[in-house]
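Only one protein chain is missing; all other protein chains are in place.
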Amino acid sequence: MEGNLNLVGYGLSAIGGAIGVGLVFAAYINGVARQPEAQRVLQPIAFLGLALTEALAILGLVFAFVL
Amino acid sequence: MNETVILAAAEGVNPLVPNIWEILVTLLGFAVLMFIVVKYVVPAFEKTYAERAEAIEGGIAKAEAAQAEASAALDEYKQQLMDARTEANRIREEARAEGAQILADLKEKAAAEAARISEQAQVQIAAERQTAVISLRSEVGILATELAGKIVGESLNDDARAARVVDRFLADLETAAPASQSAGAAN
């Protein structure tokens, strides 16, 4: 068995980002479903939340390659 | 392609380290694209939008003008209708007044006629009565005298006495007659 343990670590770290992104979009969909006219307000917030949450997963990728 | 990636990974080339030529080509390509977009694409689209907006606004202005015209015409029609209605009302009122006038005239005339006729009739009646009274007075006197003469005999041939008796009798009659006559008129 060959390979790099970093990638296993990255897989683990991606779990957190995945859950976070799921939560962000769940909340966004909830909000829009309750109040469809708020979609324009919520959309940038949702994508900003996506960006911030995904940042952690992407940092994990960086560390997986760098370390 | 996967072989090169796997080979690259195997050779330990970090995929996060960029190739400088890639960056340069991307920057150059993007600069060219940006130039074309700024120079040709966006102005053309914006121009089309502006033209379209103008066309739509022009259409709206035209529609507004047409609407204003239509509402003016409507006002005019309404005004005319109102005028016609007042005119009709006025005419109707006039006609009604005229009719009332005519009716009153006719009534008056009829009343006058009736009064005249009844007066005439009364006069005639009075005259006839007068003649009847006069003729009666003489005739009844003669008849009564004749009758009474026949009844009591020749003793009453004296004219003067007979006339006195008849007069007294008629006077008695007359005093009784107006009462019965007035009772007849009331009936």
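The letters A and B name the chains in turn, as written, and every chain counts its residues from 1.
As a convention for this text, a contact is a pair of C-beta atoms (placed from the backbone, for glycine too) under 8 Å apart; a residue touches a chain by one contact, two chains touch by 3 or more.
Quick note on the criterion: contacts and distances are computed from a predicted model.
Its UniProt record calls the unshown chain "ATP synthase subunit a", which is the correct pick from "ATP synthase subunit a", "Signal recognition particle receptor subunit beta, a GTPase", "Ferritin-like protein" or "ABC transporter ATP-binding protein".
When you scan B:Ile36, B:Ala63, B:Met82 or B:Ile142 for touch with the missing chain, the hit is B:Ile36.
By the touch definition given at the top, subunit B reaches the unshown chain through residues 1-2, 5, 15-23, 25-27, 29-30, 32-34, 36-38, 40-42, 44-45, 47-48, 51-52, 55.
Contact between subunit A and the absent chain runs through residues 40, 43-44, 47-48, 50-52, 54-55, 58-59, 61-62.
Assume only the chains that are shown with their structure count from here on.
Work out the mean CA point of subunit A and of subunit B, and you get 81 Å between them.
Looking at the complex, you find that subunit A touches subunit B at residues 62, 65-66.
Contact residues on subunit B toward subunit A in their complex (touch as defined above): 14-16.
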